[in-house]
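First the structure, in the form of structure tokens, and then the observations on it.
With one protein chain withheld, the remaining protein chains of the complex are depicted in position.
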Amino acid sequence: MSARPRLGIFKMASCDGCQLQLVGCEDELLAVAGALDIAFFAVATSKKDDGGRYDLALVEGSVSNEEQLAHLLDIRARSDFLVTIGACATSGGIQALRNWRDVDEMIRVVYATPSYIDTLATSTPIADHVPVDFELRGCPIDKGQLVELITAFLVGRRPAIRDESVCMECKRAGATCVLVAKGDPCLGPITHAGCGAICPRFGRGCYGCFGPKERAAASALAAHLASGGVPAEALVRKLRGFTAWAPAFRDASDALDEG
Amino acid sequence: MQFLERAALDALFDALRAEGRAVLGPTVVDGAIRLAPIDGAQDLPAGWTDAQGPGHYRLRRGGDATFDGYVVGPDSLKQVFFPSKETLYRAERRADGKLGFSPVLPDPGASAVLGVRACDLAAARIQRAALEGGPYAEPRHRARREAALIVAVNCTRPGALCFCASTETGPRVTEGADLVLTERPDGFLVEAPTQAGRAVLARLDTRPAAADEVAWVDDAMREAAANMGREVDLDGLPEQLFGRLDHARWKIVAERCLACGNCTSVCPTCFCSTSEHPSSIDGDEASRVRLWDSCFTEEHAYIHGGGFRPRTEDRYRQWLTHKVGAWVAQFGTSGCVGCGRCIAWCPVGIDLTEEIAALRQGEGIAALPAPPAHACATDEDLVPRAATVTRVERESDDVVTLHVAVDEGLQGVLPGRFCQVSLPGIGEVPISISGGDGALLEHTIRAVGRATDALCALSPGDAVGIRGPYGRAWPLEALAGRPVVVVAGGIGLAPLRGALRSMIARPDEFPEVHLCYGARSPADVLYAKELLGWMEVPTMHLHLTVDHASPAWLGHVGVVTRLLDARSVPAGASAMICGPEIMMRFTVERLAQLGVPDERTWVTMERNMQCATGFCGRCQYGPYFVCKDGPVFSFDQIRFLFGEEGY
Partner (left out) sequence: MGTPASADLIGDILLFAGLTPPMRAKLAAIAAVEPLPAGATIFEEGDPAGDLYVVLDGRITLSVRIPGEPERSILSLREGELLGWSALLGRKRVATARVVLPSQVLRLRRSELLELCEMDHDIGYVIMRQAFEEMADRLLATRLQLLDVFGPRKR
């Protein structure tokens, strides 16, 4: 590769946790830095966005105000391959919980000087606003998947990021199913793989932080858990965790909410 | 039959270790009985009881310190012989630009697996048929299998989810074991059906079993068979399932099914796999990794442009119609051994015995055609050979033909067959042979995704990996002597080109050949020069059409089926078809109207492929594997399923 591809890492409303995964990729990061021209990375370098084009843009965070929306449109226009990283960017994140509330009311309760707070009424995923070429799930994203994404981009392969259930990873890892063997409510069967089934491997039910897998049958799982005695409120809370605004989880939790 | 004192069980471990065997056996891990390395009898789950039900598994301690309180946990011999994730080969780009491929083959030390049940031995036999019993044998599976000594146990107390009596795979161990133990309150009755087993037995302090003890085993087995927690009727099931593809039950079960893949993961016979091509960031070092897959994932049935099984009901139906249906045609046995794992470990407790019973209630029977028999088992390690692109011809906007020289040459290069063409770190895809011979191959490739993009971007001198060829060729011998109509759509001309060249070269056998070829637009017509040449060939009749064109185009416009009439389809003709499936569907109907019978109509099928050798299960098509039984089929072989949504 003659000219190194330009990488930009941008953020909207988020906690920086996902970008920090890249910082945390120490060894791999060196290789990445060698193979790419990291042209913009607010969290780690002081370089300013020079207004140029990006071969690969990683966008963290959800859109929760007008300024972010304008910024996003600008980035999209200047990027060839745009990847959303993390639950906030792909499904609105924890802050999407506001979508079930009256925002003005919340601002009055939380902030001393509400007029300083400029916010859209909703926190929405990037894909609601611009076309997205690939979504990297997780809260935070998984280091290994991030390196795979970048490597795949550079080498030219389809990233080995499988849209399958956490159960597939859990079973490959040889973990014992916590739902079946302990009765823990676990979202693994409906959650997108990628974390390596880390929670079940440590004996806890999956929190669904990678968001729904394709065909996530959230209502079917909820119905089963409810028949086993898990109260509806607990199920709603479970589904409205990290990726509450993702349609499969949102619809199922709304249905439970309505009784 | 011998008798071994309970207290002498540790001696068995000693005997196995004395042979240098690492011992795996049932042991309690994280609230379940798992298969794991164990050191001695103290690690065995003596006194544990499992309570199993649909979607439910709990261990309880208590009672006598015996081993009859539990049955199978989530693990089986599958974990041992067919690990969930393994590297198949490594590839590197050498300094001279060539690719080096080195197989990764396991070197399993001698091992012993303890406590294996009859159902799991039947399952191992079935997996062996899939991975070693077809046209190819997987050496990794064989190496692991051969390294293991099996110490089996007869089940005296079947669990609530067991139904091996119905599947005729238990409870008594009748195959695959080196030693068989039957537990009694005071000790174990031991049989040693193999030489290896007898060698171990010789190291143990045992006494011959008394006649009443031998008789006791028979009684215990009879009693166990009568005490199964579940039962299932497999009789005539394949025909019923395939005759009831629209049974209401599929939708009902799909309302509950999460398409999570737990059932297939724990099933001891399920063998589907997928693969990944990890690499270093510069792509110079790469490998291919195989991992367990499931027919419940979307990717399983994905091909460029969409998946064949978008709905959960399609996937559940694929699973069950394969497991207890098509399996019988493929391997001579049902794929279910009655272990109950898929019932216990389904998070929502879907019970296949219940589903089967419901599906038996209904109308509809369909005879399943038998897949062709294969000459057995040449070793196939799935490692590509290094090859070099010698020439690149641009056929159209998005199609190129690569001429590829394979360093060591290939055997069996015939039109209709295909090779697995790979680029390390990028991927491996099935591509038909569009021409060439053993030394020089031609592959015509349309750029539709990442791997094909990269292949289409190659230049002369670039290195690729090739393995194959695989699959069934066009049956030119069967076609000789009659007029032949060749119908091709788009890139579908590629696998037919070699056949057309052969037929042109043998005018006596193929006195009248009609090529009806449809392309998207004039610019998408493949092999334009060669087609022009064919217009001069007296035995060749060329009918060309495009879907749309500028008014300057003087040829036909419209879909390829419009070319089929009495002029292009002479009386008594046979047909060969390749193109998008929907085009083939309309073509066969039109040909049938024009008098070409199904058994003289040959088509090629396309399904997701990872292995091309029958190992990965991805290319399942009813009773067939497209990779080894196809890709060329006579239409009467597949008519019963052709066009059926979800297959």
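Order as written gives the chain letters A and B; numbering starts at 1 within each chain.
One rule holds for everything that comes next: a residue touches a chain if its C-beta (ideal position, glycine included) is under 8 Å from a C-beta of that chain, and two chains touch if they have at least 3 such contacts.
Note that the coordinates shown come from a computational prediction; the quantities given were computed from them, not determined experimentally.
Peer 1: If you put the missing chain back into the full complex, which of the shown chains would it touch?
Peer 2: Within the full complex, the chain not displayed touches B.
Peer 1: Among B:R60, B:R94 or B:H548, choose the residue that contacts the chain missing from this document, as touch is defined above.
Peer 2: If we include the chain that is not displayed, B:H548 is the one touching it.
Peer 1: Give me the chain B residues in contact with the hidden chain, please.
Peer 2: Chain B touches the chain not shown through residues 304-305, 398, 447-448, 489-491, 519-520, 524, 545, 547-551, 553-559, 561-562, 579-580, 582-583, 586.
Here is the rule we use: only the chains that are shown with their structure count from here on.
Peer 1: Just how far, in Å, is the C-alpha centre of chain B from the one of chain A?
Peer 2: A distance of 34 Å separates the two centres.
Peer 1: Please output the residues of chain B touching chain A within their complex, sorted ascending.
Peer 2: The touching residues are 29-32, 34, 55-59, 74-75, 79, 84-85, 255-262, 265-266, 274, 276-283, 291-294, 297-299, 310-312, 344-349, 425-427, 449-451, 453-454.
Peer 1: Sort out for me which residues of chain A touch chain B in the complex.
Peer 2: Residue list for chain A touching chain B: 28, 31-32, 34-35, 147-148, 150-151, 154-158, 160, 162-165, 167-168, 171-177, 179-182, 186, 188-190, 203, 214-217, 220-221, 223-224.
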